[in-house]
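Read through the structure below, which is laid out as structure tokens, and then see the notes.
The complex appears here without one of its protein chains, the remainder shown in place.
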Amino acid sequence: MTAAAPNYELIQQDGLETSLLEVSMGPHHPSTHGVFRMDVKLDGETVVDLKPVFGYLHRNHEKLAENMSYLASMPFTDRLDYFNSMTNNWAYALAAEQLIEIEIPERAEYLRVIMSELTRLVNHVSLVGFFVNDLGALGTPLLYAFREREKILDLFEQASGARMMCNYFRFGGLRCDVPEGWLDRTREVVDRFPKFLDEYEKLLCENEIILSRTQGVGNLSKELAVSAGITGPMLRASGVNYDIRKVDRYGIYDRFQFQVPYSKGDVGDCYDRFMVRMLEMRESIKILNQALDGIEDGPIMGNAGKVFKPAKAESYGRVEAPKGELGFYLVADGTPKPYRFRVRPPSFINLTVLRDMCIGQQVADAVIILGSIDIVLGEVDR
Amino acid sequence: MTTPNTSPSVELDDTTRAELERAGVIVSKVDFLYNWARGGSVWPLTFGLACCAIEMIASATSRFDISRFGSEVFRPSPRQADLMIVSGTVTKKMAPQVVRIYNQMPEPKWVIAMGACAISGGPFKQGYNVLKGIDRYIPVDVYLPGCPPRPEAVLQSLNYLQEKIRTQDIQSDPAFTGGRRQYPVPKFTGTDLEPPYNPDVWQPPTNPNAPADEEQEKEATA
Amino acid sequence: MSAPVNHEPVLQRFPEVEWDEEFGTLIVPVAKAAEVATWLRDDESFRLDYCSNVTGIDYLDREFKEKIKNEEGKTETIIHKDPARMEVVYHLYSMEKRTGPLVMRQRLERDKPEAQSLTAVWRSCELQEREIFDLYGVNFSGHPDQRRILMWDEFEGHPMRKDYVEPFDYEWEPTPHDEILEKHQKGKVIF
Partner (left out) sequence: MSILGSGIFKGMAVTLKNFVGSYFDKERLTTKEYAWRTDDKLPERAGDYPKEEAEQLRDTTTVTHYSRNFPMLLHDKGEPMDTVRCVACQICERECPPQCIYIEKSKDKKERGGNKAQFYPATFDIDVSVCMSCQICVEVCPFDAIVMNSQFELSTPDRFGGLLLRRDDLLKSNDYYHKIHPEEAAARDKRIADEKAAKEAKKKAAEAAKKKAAEAKAKAEAEAKAKEEAESITKPAESTADSPSPPPAEPPVEPDRPKKEGGTE
């Protein structure tokens, strides 16, 4: 700490004056949700400037995908946002299915919705756990969250074979049907989930510490949110009613009755983002119940051939991933490999406003603000 | 700080074990006590890199409960940790930081390379920004394959490490003989890291099938 | 799918803008990009207030062979030439009207790609344009903070370009990577 000595003298001489302090938070930092770095400039405890530094998990996913067949990229999409492999699969399958005409069977569509909503539960439940962890409640809520996550991961494992990296979706359907009794087990988990949510809400939503630490922290205005391309729960917390499940109605989302929770006010603070996620879980359960009622027997794979070789075209497929709009932009050139493979990562673009939200806040709040954005570095850096 | 040339993993074969027994009861008893204590309280570092980190966290939750093996205390600070679980893809941009964190850990320290990416770069090894194995820069004690390994596999690798600790000889153990092991931190160059690997801990394997001229070419490029 | 956007008014308003039928995209001249983008964002009939995705694409000089049957029933091979170029693609949506996407692209010279930054129009371009600068080497004029984002600062070259040759850091490994080794050695020699 050689730089500290002159500063110390300065404070001695001028009484109340302080000088700016630059702190590099990360890339190894427990609160950064992975290998992310923030270079923070502090005046006392207040954040004056913040620079996010990316790239510590840049695994060149896009470059690799340009050198392999369309199907071979599928397991790699699992590893983008490693909490939500199922929605990643769906976004990629959606983009690829636009390139060639494939009919997706009814049962596969239902299973896709079920998987994607279960994924949303997994993501939101662990995000809330991590978020409360950032607030200083080390352990307990996170352990409860992971307990519920385990139940859903068991379902994923029974359906696809793997807990996290499911690699379950295929162009034109799914890889395999779910085993016998899986739907009943899913219904059991879904039926009991609200009980857990009640417990969780009781534990967290009215807790004074959480209220005082999150309300009014990290405000994001509606205009900035729209302009900065913020999507997902974060956008809805800022008061914009925009959900791709409602707007695009991809898959069979037009058949389900559900509401999109969004904040009525124009504040968009950390508490709003936290609550939007809590409410979204309830809506996911509604969708899951309807999907489990509606699903019927049938084939799960469409007429897709073994060789996937689209003609020269481009496509952009997007889904409402738990973190926001996840899009895949594919440029096909008539070969079995994509010419350009681009991922539109929601959490990367949501980080655009990190600086705007943090300036003027306390340094301890910067950690919460980052937690409330809900980033996964596999997706941010790809 | 000098860096010892020996690899930290000392695997006793039967003859040396017999020799040790002949060497005296006291030494082996101190070994036993030390190793028992050290193996029973391996504190891992809270150090998540990528996907595997989530399974590492899951192994600490109540369903798998890593604390049954004395490792529940995940420490965020490298100064208080014994075990570094390199959980996930180490990119070239991240590699210097990993080495720096390793250098800060006190002895005795161990490393588990968790998951395909940490071992060899895994599925991403053909990329331009992925380090092809963290063992190029720091010594790894246990390799745990899987993509990602299940939480039980994390427990198994920890058990394996504990077994290994129990058979370590404190007289030749680098933790006791060499002071704190610190390795040079690689630097960024135009496209790669310099040095590309630390010859003290890792040497590229030789290809038994390769023709002689190809071998030379490889050396020239490396 | 959300309702598509009618692109005709853009072509009427800006005669310089072209419409590419094959991919269904607007091709905007670089000098006019910010003006067109601002108009698309603010015009009442468009209100494309949300720029979702910004992508760079690198095209090398390529030839496509296409087989078509002519009138006599014989197959003919037509060779399409695809000139080398760099493109920056914007996917635009409207959150207000729930329409989209409208695809817009700036076509650039490959040797010296100079694009106009649209960060002033849509903030969401900020990080994505930085990424394109990093990985493709496209220079965005008017970008507030154009630095490398994913790679380290001293990094040379632009790895997502199609002719980028990766650094040689493979060793022999027990499984098939001998082939990769050869491939890379060849690449190294050519480079």
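First chain written, first letter: the chains are A, B and C, and each begins at residue 1.
Here, contacts are C-beta pairs under 8 Å (C-beta built on N, C-alpha and C of every residue); 3 or more make two chains touch, one makes a residue touch a chain.
Because the structure is a prediction, the values reported are computed rather than measured.
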Seminar exercise, completed: The one of A:45, A:101, A:154 or A:184 in touch with the missing chain is A:154
Seminar exercise, completed: Among listed residues A:22, A:43, A:103 or A:199, the absent chain is touched only by A:199
Exercise. Of the residues listed, B:44, B:78 or B:122, which one is in contact with the missing chain?
Worked result: B:122
Problem set entry | Identified contact with the non-displayed chain, of A:131, A:144 or A:316 | A:144
Exercise. Which residues does subunit A use to touch the chain missing from this display?
Worked result: 68-69, 71-76, 140, 144, 147, 150-151, 154, 157-162, 165, 167, 175, 179-180, 192, 199, 202-204, 206-211
Seminar exercise, completed: Per the touch rule stated above, subunit B touches the missing chain via residues 9, 11, 62-65, 68-69, 116, 119-123, 125-126, 133, 135, 140-147, 149-153, 155-157, 159-160, 163-164, 167, 205
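Please note the rule applied: only the chains that are shown with their structure count from here on.
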Exercise. In whole angstrom, what separates the CA-based centres of subunit A and subunit C?
Worked result: 25
Exercise. At what distance in angstrom does the C-alpha mean of subunit B lie from that of subunit A?
Worked result: 32
Problem set entry | Where subunit B and subunit C are represented by their mean Cα positions, the distance between them in whole Å | 42
For this session: Provide the list of subunit A residues touching at least two other chains, using ranges where the numbers run on.
Result: 55, 58, 60, 63, 381
Exercise. Counting only residues that touch at least 2 other chains, which ones in subunit C make the list?
Worked result: 150-152, 159
Problem set entry | Residue ranges of subunit B in contact with subunit C within the complex | 92-93, 120, 126-129, 132, 188-192, 196, 204-207, 209-210, 217-218, 221-222
Problem set entry | subunit C - residues contacting subunit B, complex | 150-152, 154-157, 159, 164, 166-173, 178, 180-181, 185, 188
Seminar exercise, completed: Listed in rising order, the residues of subunit C that touch subunit A in the complex are 1-2, 22-23, 49-53, 55, 57, 62, 64, 89, 91, 95, 98, 101, 103, 122-124, 126-128, 148-152, 159-160
